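Note that one protein chain is taken out, while the other chains of the complex remain in position.
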Amino acid sequence: MRFLLGYGSCGIASGANDVLSSLEEVLTGTGLCVEKVGCNGLCFAEPVVELITDDGESVIYGRLDRASAKALAEEALKGNLSDKNRLTEEELGFLKGQTRIVLSGCGKVNPESIASYMENGGYTALRKALEMGADGVISEIEKSGLRGRGGAGFPTHIKWKSARASRSEEKYIVCNADEGDPGAFMDRAVLEGDPHRVLEGMMIAGIAVGASVGIIYVRAEYPLAVKRLNLAIKEMRREGVLGENILGSDFSFDFRIMMGAGAFVCGEETALLASLGGNRGMPVTKPPFPAQKGFRGKPTNINNVETFANVPWIIENGGESFAGMGTQSSKGTKVFALAGKVKRGGLVEVPMGLTIKDIVFGICGGIKEDKCIKAVQMGGPSGGCIPENMLDTIIDYENIARTGAIMGSGGMIVMDEDTCMVDMAKFFMDFTSKESCGKCVPCRIGTTRMLEILKRICNGEGQIGDVEALVELGEGIKTGALCGLGNSAPNPVLTTVKYFRNEYDAHIVDKCCPAKKCTSLISFTIREDMCKGCSLCSKKCPVGAISGVVKSPFVIDSDKCIRCSQCLDSCKFGAIEKISGEGM
Amino acid sequence: MSKVNIFIDGKEFLADSEKTLLDNILESGKYIPHLCHNKELESYGGCGLCLVMVDGINKPLRACSTAVREGMSVTTSTPAIEKSRKATLSLIMSDHSGDCKAPCFMACPTHQDVQAYVGLIANGQVKEAVEVIKKDNPLPASIGRVCPHPCEEKCRRKHLEGAVSICALKRYAADSYIDYMPECRARIGKRIAVIGAGPAGLSCAYFLNLKGYEVTVFEAQERAGGMLRYGIPAYRLPKDVLDKEIDAIVNAGVNIVYNKWLGKDFTVESLKSEYDAVFVGIGAWSAWNLGCKGDDAQNVMSGIDLLYRVANGERPDLGKNVCVVGGGNTAIDAVRTAVRLGAENVTLVYRRTEAEMPAEAEEIRDAKVEGVNFHFLAAPVEVEVCDGRAVALKVQNMVLGEPDASGRRSPVPVEGSIDSIPCDTIISAIGQKVASSHIDMLELTRKQTISVDETSFMTSVEGVFAAGDVINKGADIAIRAIAGGKYAAIAIDSYLKGEAFKPHLPLYSVNDSFNPDVLQGTEQINRCEAEMLPAQERINNFNQVAHTLSHDVAKTEASRCLECGCSSVYTCELLPLARDYGAFSSIYSGKKRSYPKDKSHPFIVRDNSKCILCGQCVRACKEISHTENLGLFGRGFATQPVTAFSLPLGESKCVSCGACVISCPTGALSFKTPAVKNPPLPIEESDFVCSLCGRKCAFKKRTINGRTVAMLPEKLGNSCSLGMFQPVIRDNFNPDMSAGEKSLLLEHLCGSLEMYVGDAKPEELSLEDIINL
Partner (left out) sequence: MSDNLSQQVSSIIAKYENPEESLIAVLQDVQSVQGYISEFAVKIITELTGIPSSRIMGVASFYAGFRLKPVGKYRIMVCMGTACHVNGAERIGDVVKRVLGIEEGDITEDGLFSWEEVACLGCCSIAPAMMINETAYGKLTPDKVQSIIATIREEESR
């Protein structure tokens, strides 16, 4: 019997350590142990334990704590598979609807053990690639149709060919693990859950372009990923899959890890290179492309974590099987990180070609509290909001781009009726303006001006013409900005203007926030007929804005109220109302 | 160097493939906007202005970081690119917290370059100061005595000890060279008629005369000067001063004919047929009556009437008790004149309070010192008449009510509260109007003034212009009449040349969100005012009350100027682009970055508020001086170029190579000289070869009136600080510098000594030795 505990950052944050100590307590002396595996993507049910019986039957338990973990382990030892905390069939549909290549090892292999990776077929692709040679590898990748998973979807084989064509004794493979989209976490999950897969992919890329050093540029905010990568590299060296003359070939390779220091723009290749060189992460114009002049001025191939994680599978199973999945233009699978107002948030890997609806409703169970879906945000700060009536859009690079959003790295934030689209636009603009490197005028000043306008609108100070100004600025920034960050920064605003213009107008003209989110445009009142006078709200109110006599209706002093919503959350009688616009 | 053929806007050009597309385009003689590119520095791509379309590529490229290749075809301007350039420039302007010109310049109706002439006075260059003044003001000695100086209202020194005494400084300079006249252009054979020799007419005549026109001024009175002569008492403006200024204008070629009345001796129409253009500046010489019962009594007169009689030498007996109604400057002039005519009790009656009085605070103060009583919150309701003579003024007492449309609180009567002020003479000074019945042809406003276009000052009749008190809103201050005359002259010139009328001011960047905190640390120097005659010595004569500033006081006072206007206004690369594209900062207005000026360095002033983050200084500091003394700090909107730990430049490791300043496209970095002030004046540039050592470095020498103000090496970094700054220090040497300042100069002068290969050993020399090298 095996106990597999989801031990990624999210699991730990949800209490995996409590579960771990509780399980270990029960298992002491039984000869069994808890296997710490990566996140299997069932984030909505963390902490998660997968129990695999000796017959190979798998049962997944979720939402565990100390007591429930103890109970299930004790029962299991007795041979009983308890139903308590067991994920329902419906919930398990989350996994069943998926096709896992990138995530195939997440939740299965022990990320802290190279043996575990190898048992699951690890490094056979590397061996094969060494036999195939550079041209063989590149042609396989070309056949697979793999495109960059970082967001832009540039064909991987073209990049590799170009780096291979650059003549230099010294070339580099860089893995962009500076996952910056503030709503995407698939790279973290893969690095934490299956680091060898990424490293193997990088080495195969090394064979293809003729590089002998791989650099992983990983966010410092992912300490667990860094720790596991370091451990993996150490184990690889021990096992002889890293170093000089790997597996008896003339191919030598080594890894280096560099921790990013917090700059979204470093997701942009040239900024990343500047950062690798110890400089401010400011992009430069291309050409020259990194494939010609990259790290230390040498040819450098940069791909994203997910791109590399696809590579071993493609080499092992052949480019054609990969190309057998997906659509005409976009092959294979894509991992999405579902979050927001979705019932079952987590990591979802599906073949390209499904619709957004398939993912949100089919796999993830729809919207929390069965509210109405309003939009799905794809591509984070560089992407856009796709409205409810377009959720039948087929997922591939071109179709998503046609909506005004982008595929991006795969963040999918689901928004319901309580999400204010102007506020969302402001949120992303706040993000990009803070992350703008400051080099080019359109991005540096343009995003600041757009943010100022959006703030004004959300504060109820919007003026007629503001939306037009936003669009004009947005178009200007798209044309004039130096790098991808700036070129795409206006997207969240432009798409919300395109699809949710009515919400902008409500803020500007009626001074009303339809989603009742913008605090300057809402107020709270207590319904006399429903208030029981329990005084709980007045106790919760942090600013003493609520007063009254027990057992008779309370009142809110709107001037004092800071619109923190704590009264609304605390009222057991539904007597507190949030209002916006008329009647305020 | 390999050559390739490229096509720039369809024209073939043999391009150097080692240079960027932008440099090749510029070498081909085609200009495209750019602000962050410098061919001596690595490409940057920051400003985003040099976008071009390259055939076969569907999005615009930055020419500064695009390589040329054989057969490349480039389009440098498309509607989309022009739109993008305008948007980018507007964004730059929206975060450019600089004043191209100082607030005093902007506030002055005739836009005199105050900072320039005040700076020149501070440097002891008084003649040059007068030359600057007379470019925009034909009567500075007179105006320097009477102007209510809107410039001082906007002076930023107000946030410290008080505004600079700009008006007194102008008077000081103008008095020093009262006969000075700028050179007139050769006669161009066109004749202009000017009606009225008041400030508007004289100003228009003066400027037209400078431009080479033949001007005849028709004046109704026996003497010229208009209200300056007949409306302003001699104790404020002695007539000999006015005479001298008018004489200078006449001597320069303006013909004035006297005792000629519009509507009697000629008409607008008659002049229009005889002259190429006509200017009407007849002022507003009719006074409003009190408008109450008894206001026609024989000892009730108007303020301007009294002032006119006194100006003509009369000394009317006003009796013991004089009552003046009104709160403007004419009312004050009337009470003070009444005091001088021997009245014992002079009372000024005004319906609001002192705070609302339109008269200048200084004038009110002077009247009080001279013993005038102020009766506020009282409005005349009746002149009590006995035997045809006024004996008392009945006034209704008032209180201030709600503010009216203009924001002023309107007086409201206090029911039943009426006072009676006994008087021997009542003077009404409640406003003037135009004697419009004499005016023919021209369309009038509802106020019976001549209706003119605000920009061109042209009336409803083509070729007829008007300015001063006679137009639009009516009576106003003298400097506005002078401004009207000046801009009408410019418009007449345009009109006669068939050119479009120009706005009075071109686009300038204005720091409208100035934060006074940045002035902290300014050395305190109190405002110097002109000395005044003691009150007892004033009240029985019409002698001038205020003295002209002494030379030393003027110099000290001028040194208080904060030099708000940009010293790079004539060399700025951003300003002409912003003008070309109409890139107003208001298009995308928002928060501007603002930082205090750094004046710690002996040769360089840093004003990061004007920085457009083109990155040239930082690159120059790295690539040219190899010191990386300047670096970018922060990111995004808040980024700024600073020294390590944001030390003042003078305390940093700056080697004074000047490369950062030379590459700066705006006034964020500028050179300064050791002179007390560095007045921004038009610059001349010439080639110069340094002979201090054998290397013979080539420079572009920048001079103002012959004084070297900056030396720009042909190639960045290809010179020593001695070569760059020695001529500047020599030409702007300030003997009053402290020993500390001198040694700081010396230290920086030798900052890049390794480049200096002459015989002399600078470390053994004094500053004086070095400037005499």
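A and B are the chain letters, set down in written order, and residue numbers restart from 1 in every chain.
The rule is short, and it goes like this: a residue touches a chain if its C-beta (ideal position, glycine included) is under 8 Å from a C-beta of that chain, and two chains touch if they have at least 3 such contacts.
What you see is a predicted model; the values in this text were computed from it and never measured.
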Option touching the unshown chain, where B:Arg635, B:Arg702 or B:His748 are the choices: B:Arg635
Absent-chain contact - pick from A:Ser14, A:Ser144 or A:Thr479: A:Ser14
Residue of A:Gly153, A:Gly340 or A:Pro442 in touch with the missing chain, whole complex considered: A:Gly340
Which residue of A:Asp181, A:Glu235, A:Asp358 or A:Asp396 touches the chain not shown here: A:Asp181
Hidden partner chain, residues of subunit A it touches: 9-10, 12-14, 43-44, 46, 179-185, 188, 219-223, 258-264, 275-282, 296, 337, 339-341, 345-346, 377, 380, 411, 413, 415, 419, 424, 427-428, 431, 435, 437, 542, 562, 564-566, 569
Missing-chain contacts mapped onto subunit B: 627-635, 642-645
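Note that in this section only the chains that are shown with their structure count from here on.
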Chain centre separation (subunit A, subunit B; CA means) in Å: 58
Subunit B residues within the subunit A interface of the complex: 43-48, 51, 59-60, 62, 65-67, 80, 83-84, 87-88, 91-92, 94-95, 588, 590-591, 612-613, 615, 632, 634-639
In the complex, subunit A residues that touch subunit B: 263, 280, 284-285, 287, 433-442, 444-446, 448-449, 452, 469, 472-473, 476, 479-482
